[in-house]
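Have a look at the structure below, then the notes.
The other protein chains are all here in position, but one chain of the complex has been omitted.
Read from first to last, the chains carry the letters A, B and C; within each, the first residue is number 1.
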Amino acid sequence: MKELMLVDAVNDALHVEMERDPSVLVMGEDVGRLGGVFRATAGLQDRFGAERCIDTPLAEAGIIGTAVGLCMAGWRPVCEMQYDAFSYPALDQLINHVGRYRWRTRGKMSFPLVIRMPYGGSVRAPELHDDSPETYYVHTPGVKVAIPSTPADAKGLLAAAIRDPDPVVVLEPKLIYRLARGDVPEGEHVVPLGKARVVREGSDVTIVAYGAMVGVAQRVAVSLVGDASCEVLDLRSLKPLDEDSLLASVAKTGHAVVVQEAPRVCGFASEVAAILAEKAIFDLRGPVLRVTGYDVPYPYWQLEDAYVPSEARVADAVRRVLAA
Amino acid sequence: MKELMLVDAVNDALHVEMERDPSVLVMGEDVGRLGGVFRATAGLQDRFGAERCIDTPLAEAGIIGTAVGLCMAGWRPVCEMQYDAFSYPALDQLINHVGRYRWRTRGKMSFPLVIRMPYGGSVRAPELHDDSPETYYVHTPGVKVAIPSTPADAKGLLAAAIRDPDPVVVLEPKLIYRLARGDVPEGEHVVPLGKARVVREGSDVTIVAYGAMVGVAQRVAVSLVGDASCEVLDLRSLKPLDEDSLLASVAKTGHAVVVQEAPRVCGFASEVAAILAEKAIFDLRGPVLRVTGYDVPYPYWQLEDAYVPSEARVADAVRRVLAA
Amino acid sequence: MSQVLPAEGGLRRIIGDGESRPDGEVEGLGPEQLLALFRDLVLLRTYDERSVIYHRQGRIGTYAIFWNHEAMQAGSVFALEERDWVFPSYRDSAIGLLRGMPASTVLSWWRGHPAGWWNPEDYNVASICVPIATQIPHAVGFAWGSRLKGEDRVAIVNFGDGATSEGSFHEGATFAGVMKAPVVLFCNNNQWAISTPLSAQTAAPTLADKAIGYGMPGLRVDGGDVLAVYEATREAVARARAGDGPTFIEAVTYRVAPHATADDPSLYIDEERAREERENECVGRYERYLRRLGVLTEEQAAAIRAEALELMRVGIAQAEAEPPADVSLVFEHAYANPPPTLAIDLDELRRILG
Partner (left out) sequence: MSQVLPAEGGLRRIIGDGESRPDGEVEGLGPEQLLALFRDLVLLRTYDERSVIYHRQGRIGTYAIFWNHEAMQAGSVFALEERDWVFPSYRDSAIGLLRGMPASTVLSWWRGHPAGWWNPEDYNVASICVPIATQIPHAVGFAWGSRLKGEDRVAIVNFGDGATSEGSFHEGATFAGVMKAPVVLFCNNNQWAISTPLSAQTAAPTLADKAIGYGMPGLRVDGGDVLAVYEATREAVARARAGDGPTFIEAVTYRVAPHATADDPSLYIDEERAREERENECVGRYERYLRRLGVLTEEQAAAIRAEALELMRVGIAQAEAEPPADVSLVFEHAYANPPPTLAIDLDELRRILG
């Protein structure tokens, strides 16, 4: 165990997995000499050479498109998208090929690529450095999605993604790249995809969250001690999703509040609510409330705190579901 | 009134709106000389000239990207994407610019462009001619989404989209381009966005659908007469969404089944279910069931009937919600 | 900075017109190979013509016709080693036949039957790519990745003139140049993208002129001249193998058939120009060349055609004999480790289908 910041845990995972498997390579804009704009890939080019840690041209569709071909040549590419909103040029390759190619070969060829990127807001950045694009990824068949909220999970989920035979998108909450510190197992450390984590036990309401919103949920749970006993569930992986933990928690509490940074319509919070409306309808003793970003463009940063779900908004939702 | 096929109603709307407003132009791949691969734009180039009905290069991001600039020059471009799955290269322009540019100008400039495309499956076509991409569009802030299920609505919703000052994506169910026939008002005909249509009254369960799934829902409703009284609601527009009609119907029936062709996770059916779990929780007397495409690539066409929601699957869901 | 030849102006030709323009020869191609190439052409031509008939008979679905594109497909693949990979566009759906793929497989693809989905590693032929130009980065990544692994494999990717307008072409070509990928970008310039003429596609003087923007040589060849296509591709493949990077080949032809069985070219095509081209179509052109050379007899030609026809008869019979696909295939193969929901969905579907 050593204490690491979340971004360093990502870097640690890349070192360990590249060491372990010579077919793993890292590619993206500025990942090599610079080590990435967030230093997530620092040291990899020195350690593994410029052929396994590649500074690519500035072309996201080219990065993911060539990564598909690299898979066919036997590589396991880990592609960095420099920021959330800059991953959109690659959506075409992701939807039409990354998620479909294995199926096209009737399972004969694997496409074990990983797309990792910093995502989410509250970092006082210029426009389009704040998106939460998980819906675009999780809605796409053939693609898995993991989102860590702690350094240990950042390492373990990324390792699982790299070892997974299917394409996995890993969204790293950039707000807590350096704010989240925690003990991280040294050497190999894998956190299986599809297992949620009960962050805090509670009996009145389940607050479902992922990424940077887990911290918000935790702080709300603490702030409401006495008024309400909140269970906080960190999904960790959106696809595969740990429905059992979700349903078990709501069966116990009878109430749910789901938190996400992304816009509301067709966000993952809607998926969680829909699952509850289908499979927990008779456990629910009140409405399922979603606390999300709004269905408007992510604002200039002087207003971003009013856009991103705040402790006040989450606490208000908890009170409302319990009052209903 | 004249009886038209759905695709001809689209063509009619384009003629009427281009006639009415000289700033409307049509652009896309093969929309000019050929009149579109489905003939939706037939006759426009002869009538309005090659400068207002433009055969573009084969470049979807270029089509939507230049359309943004055309708006800034005072045009109202109606862009055709030749097929659903071929619209993905333009998602980057759609998410980062089409949905955000008005906001960027603090409301001073409008981007009244329309993106229309044939969508949906069951047409016995090769791979990637069958997608239902509504989630990618409806999740995107600043963009509206309409989906007709009848010739009259195909004309009226497209006219509304063209006149709307905001960007609107119109998804046209290609399966019923020529199967759906119906009376269509001649001349100007506008169906406001955000008004759902009660296709059929019922008292036991509300079947929520849009596009080609409305027909499936109707046939199920008929087939269940005696066993269950089904209300069929055609959403017509996903954003803005007519929540009032949705909630009123479920308040009456107490049960809901939501049907969509798209994959389930984060599909629009999940959004509908989430709205019900939030705002109709105490009206619901059973689970909200989603009957959707599966979370796998849309299959080769010999298996597509097993993938697309069938009357059997919808009827089964209706029976299950009522039995619960 | 890689050495760049300026793109060629005129078209490379080997086959003469039997009159003023004399026949040339390709160094190193003996009679067997010349005949083998003819066999390839006839095979593709027969596949294509039969497919159009099968479509009319309702035995296959919509079909993208490649009549008069055979010289580009056969000539380019003939310049490859078995270990080299081909990344076809949907227009090149039957290119796998040149690698021993059964006709039934390709026919099954057009019949929308799972038997049409092959394992690329069985033939070194990637899946048919439907979204225009998107297979180009795949070929580039594959070639680059093979080189990184120290494997001597070249990739060729086939696409059309319209494809050169897509960002995917640009990004793929950009990576190819930077990574010095051993890849051949083979463009069939049939001058139409469905109904869109080349003049509405680009203002470039020639498509080969795009090559210099990626730091690679651009060759121009008569796409109806199978020997010229072969020779140009051989040159590009040699360059790739030598580690000198990618080459862009523009093969110029004219689309004389409908874009696909659903298309009506009378709405846009230049019938006059099409008629000319038809009279000079690539298979007949090569056959006359072989006759002039005295390498091919009536009988041989007839036998080769009969052989190809037989192969198609067997192919369609096998395709039609395929058992219906089981619904489990809706769910299989999407993931190596599927999310648990898929199995539940399959069970439910089976229950409903009874």
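Worth a mention:
The rule we apply is simple: contacts are C-beta pairs under 8 Å (C-beta built on N, C-alpha and C of every residue); 3 or more make two chains touch, one makes a residue touch a chain.
If you're wondering where the values come from, they're calculated on a predicted model, not measured in any experiment.
Checked against the full complex, the candidates C:Thr202, C:Gln300 or C:Gln318 give a single residue touching the omitted chain, namely C:Thr202.
Among B:Val37, B:Leu70 or B:Val257, only B:Leu70 touches the chain that is left out of the view. Although one chain is hidden here, its contacts on chain A can still be listed: residues 29-30, 32-35, 37, 55-59, 61-62, 85-86, 88-89, 124-129, 264, 294-297, 299-304, 306-307, 310, 312-313, 316.
Hidden from this view is one chain, which touches chain C at 1-2, 4, 165-171, 174, 177-178, 180, 199-205, 209-216, 245. Within the entire complex, the positions of chain B that touch the omitted partner chain are 25, 51, 56-57, 59, 61-62, 64-75, 89, 92-93, 96-97, 101-110, 141-142, 144, 164-166, 194, 239-241, 243.
The criterion applied here is as follows: only the chains that are shown with their structure count from here on.
The greatest centre-to-centre gap from chain A, using C-alpha centroids, is found for C. Per-chain CA centroids place chain B at a distance of 36 Å from chain C.
Centre-to-centre separation between chain A and chain B, using Cα means, comes to 30 Å.
Within chain B, residues 61, 85, 88-89, 127-128, 294-297 each touch two or more of the remaining chains. In chain C, the residues touching two or more other chains are 114, 117, 131, 167-168, 334, 339, 341.
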